[in-house]
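Worksheet: one structure, shown below.
A single protein chain has been removed from this complex, and every other one stays in its place.
A, B and C are the chain letters, set down in written order, and residue numbers restart from 1 in every chain.
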Amino acid sequence: MNDLLLDVMEVSKTFARGRLLSREKIVAVNKVSMQLAAGQPEILAIIGESGSGKTTLARMILNMETPTSGRLVLDGTDLAAMGGNAARLAFMHKVQPIFQNPFESFNPLKRVERYLLMTRLRFTGAAGESTAAVAVDAALHKVGLSLKEVGGRYPHELSGGQLQRVAIARALLAEPKLIVADEPVSMIDASLRMSIVNLFRTLRDELGISIIYVTHDLATAYYISDRIMIMQKGSVVESGDARTVLKAPRHPYTRQLREAVLLPEVASAPAIVTPNMNGLSPGAPERRA
Amino acid sequence: MHASVEQPHGDQEAQPLLVVRDLQAYYRTSHAGVRRGIRAVDGVSFTVRRGEIYGLAGESSSGKTTLIKSIAGAIKPPLEIVGGSMEFAFLSGYGGLHRAARAELERIRWRHLSYIMQGSMNVLNPVRRVRSSFVDFAYPHIGGSLKQFEQLVVAHLARVKLDPSVLTAFPHELSGGMRQRAALALATICRPGFIIADEPTTALDVVVQKEVLGMIRGIQRETGSSVLFVTHDMGVHAHITDRLAIMYAGRLVEEAATAEIFRNPLHPYTKNLISSLPRIGEDAPRAGLAGAPPNLADPPSGCRFHPRCPLASEICCREVPVMREASSGHRVACFAVNGGDGA
Amino acid sequence: MVAFIRELLRYRTEFRIGLALVAVVLLLSMMASFSPYPPDSVYVVPPDLPPSLTYWFGTTSRGQDVFWQVSFAIRNTLLFGGTVALVSRLVALAVGLVSGYKGGWVDRALMSVNDTFIVIPLLPILVLFYFVMRDRISWLMLALIMACFGWAYDARLIRSVVMSLRQREFTQTSLFSGMTTRQILTEEHLPYVVPILFSTTMNNMVWSIGLEVTLAVLGFTDINTPTIGGMIYWANQHTAMVAGIWWWIAFPTIAVIMAFIGLFLLAVSVNAHIDPRSRLWSTGEAS
Partner (left out) sequence: MSGYAGYVGRRLAQFLLVVFIGINIAYVVTHASPIDPVEQSISAVTSFGNTAPDAIEQMRKSLRELYGLGGTPVQQYLTFWKRILSADFGPSLSAFPTPVGTLIGRALPWTAGLLTVSTLIAWVLGNLLGGLAGYYRQSRGLKLMGVIAMGLHPIPYYILAMLLLILFGFIWPVLPISGGATMNLPQTLTPEFVFSVLQHAVLPALSLILIGVGSWFLGMRSLVSNVLAEDYVVYAELAGVNSWRILTSYVMRNALVPQVTGLAMSLGGIFNGAVITEKVFGYPGLGSLLVDAVYAGDYGLVLGVTTISILSVSVGVLAIDLLYPLLDPRVKVS
């Protein structure tokens, strides 16, 4: 029991739609189990399309949603049995989230450093604002920023990439063991995306933090994750070592996803000719491999 | 005014469909005596040929959305066309849709020029059946009896693998993919010569996205339309476009046949965009670019990419590089590639 | 907050006009403290005099100075509206917050009751209330019973704001930054609720004052406390219009209409300014 950081046991989540008379149940997550080992930091990607239940699962791990059935145990604590403010703080000390939309992650009316300082003061018992500020600056340096750049700024004064870095720095300030990131780069510009993705790798290797990376993007998942889990309509259809699964998918759905990835390689196939300039029959090259 | 509407299937096949020359589109606001300008599109020139899918790639602040709005003639304050021209094969002499007469526009729109919009999940009127959208949009251009028209619509829907029953459905009764295909059918039913597609598949799941892209390609081949295809997703560009232009901070930085761009990117920005794309099966580390895209209210001097450019030299801070042909059909705006003097 | 008000002053003509109207009415009501006559004494001045330099707004058939009467009346009327608004705000805020944050069946149950209170026609019930209370009805009692009905529509508004706030990601960021629920409510969410609270307060005052005037004109309130409605009631009792004592009705009417339009414009302009789209429009801060 103790050698697991996270133990998800047969969790399900159903949502009821409609009211009183016309009730229908939607199974968002269906008996999903998964484990993360303690002391062995890794990046686990949960992959799925919209409606696959990946976000609901992530929210259950973050205790933002209560499972309909099944159990979640984080570092020895059963999430269902967790009561009281102290227990909640202790939980958030271990698990921190990164959200999809960096522009929405901070209150537009407040300065962003407020959240950084708050996190430090609440979770690590930092003595006073000035020691907290030192830690905040250090955390910002880990994500390639500094308190000088970020201090006193409102969210709209920072770019999406900067804000997502601040969000990661904030999570780091709680010194968590696990970070749950739901589509953390899908709204980040292409030129900045990989530096954020690489950051997750650094967190794993240098800070020993495990990361659950929720995404629809197979390519980035392949790039950074150690293990992956493919979800379809609430169930896990395939899971295992990222490279093995993505290079040789077994489940038909995984194969379908794998084939739908639009790869630049297709275009660099040598059969390409310059488009015909003479209009009517567009000289679109045959590209299907 | 020598404006005239030409048939898309006339004899001037070699004539390009759209020529954009040195377009400048700014957002200008003035309040409390302070004038501010955001130079969202600043000197963009390119040509869309007949029957090709011309791709435009750029990130969120690159100005690509403003460029699309300008071409579509959807100019509302504070957006202004400050300079340059846009000449369409089917509408010459005006220098852009925003200057065309109303009657002219009514004739052109949807018949010669249609759109597939960003977020086109929501382009169908939510309180009316899908059929009425087809009638409103296309019937005035196609004419004939309503019955014939409906037969035509049904036949066209089959091209996007939609059942005729979608016509009697309300938009909310269709799935996201079905709505997207209905929007695609709506945009192509008049067989327009030119289609502007703005992030048409961004909101779709990957499997559906691939299917819809295939349909766009199929219809485009059949009708011989030209498509201006805008998306930030390089994978989509690789899959569907014939030629590709890369936009950065309001200007084009590179343009070539899509395959050429992916095989031999010249501009340092493009190089990074392509080399940073992760690929399944490749384990080499990818690096993102340092810095952030510039604020267009106060862009960097000279080449707007120079603060983030690994190759930047002193001239890049001073002078603006122009697009020059590096090899046949491959244009790039970079001093490091084109050599020092800029012009 | 200060910046918000400064922006309103700068970009919203409605806000400026509203503020000016409300200021005039407030000034008039504050004059009441300097009245040479107690509000309820009659025949202190010669009756039925038209407006003049001595009696600015003329005098009534009951020998009262209309100017000082209007001053007392508008003060009491505003106090009445303020009391109703204050009490009903407490209910609206409580219901809106609970409904919005709790969600689920609590929300559904509260909103069912809420919608009921929106729909029920209040005037017959107030009349019924007067009927059973008769002379024992007091100013405060009426204010409280109106407050019991005046919260529902605004509770719905507050609920919808709260629901969207709860959904927003920054709320989760605050939670995972270790903020307490109280902190999230007061520091993160309150700034979004305050403008709504303000504009609904203005609208609620318009509503309750309108009802009070109506009831008073019909004689269904405590007619001995001078209010705007009470003044019109007495004027009607003395058939002032037929007798040509128009100033007895005209001045209180003008005062209350100024109050109404002023309060309403304040509400409208704040509302419009919260809406980000129209805010961009007016401040010209596009994109």
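We adopt the following convention: contacts are C-beta pairs under 8 Å (C-beta built on N, C-alpha and C of every residue); 3 or more make two chains touch, one makes a residue touch a chain.
Since this is a predicted model, take the numbers as computed values, not measurements.
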{"item": "Touch with the omitted chain, as defined above, among C:W151, C:W247 or C:F264", "value": "C:F264"}
{"item": "Residue, one of B:R35, B:K147 or B:H172, that touches the chain absent here", "value": "B:H172"}
{"item": "Residue of C:V22, C:L110 or C:L211 in touch with the missing chain, whole complex considered", "value": "C:L211"}
{"item": "Option from B:L124, B:A197 or B:A312 whose C-beta touches the chain left out", "value": "B:L124"}
{"item": "Hidden partner chain, residues of chain C it touches", "value": "14, 112-113, 115-125, 127-134, 136, 153, 206, 209-211, 213-214, 217-218, 220, 229, 232, 241, 249, 253, 256-257, 260-261, 263-265, 268, 272, 277-278"}
{"item": "Sites on chain B contacted by the missing partner chain, in the whole complex", "value": "72, 74, 105-106, 108-110, 114-115, 117, 119-120, 122-128, 132, 136-137, 140, 170, 172-173"}
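Everything that follows uses one rule, which is that only the chains that are shown with their structure count from here on.
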{"item": "Per Cα centroids, the chain farthest from chain C", "value": "B"}
{"item": "Length of the line joining the C-alpha centres of chain A and chain B, rounded to whole Å", "value": "31"}
{"item": "Chain centre separation in whole Å, for chain C relative to chain B (CA means)", "value": "53"}
{"item": "Averaged-CA centre spacing for the pair chain C and chain A, given as whole angstrom", "value": "49"}
{"item": "Per-residue overlap in chain B, given as positions that touch at least 2 other chains", "value": "none"}
{"item": "Per-residue overlap in chain C, given as positions that touch at least 2 other chains", "value": "none"}
{"item": "Complex interface listing, chain C residues touching chain A", "value": "108, 168-170, 172-180, 187-188, 191-192"}
{"item": "List of chain A residues in touch with chain C within their complex", "value": "19, 62, 64, 85, 89, 92, 96-97, 99-101, 104-110, 115, 118-119, 121-123, 167, 170-171, 174"}
{"item": "Footprint of chain A on chain B - complex, ascending", "value": "9, 13-14, 49-53, 59-61, 176, 205-207, 209-210, 213, 217, 220-221, 224, 232-236, 238-239, 242-243, 257-260, 262-263, 269, 272-274, 276-281, 283, 285-290, 292-293, 308, 329"}
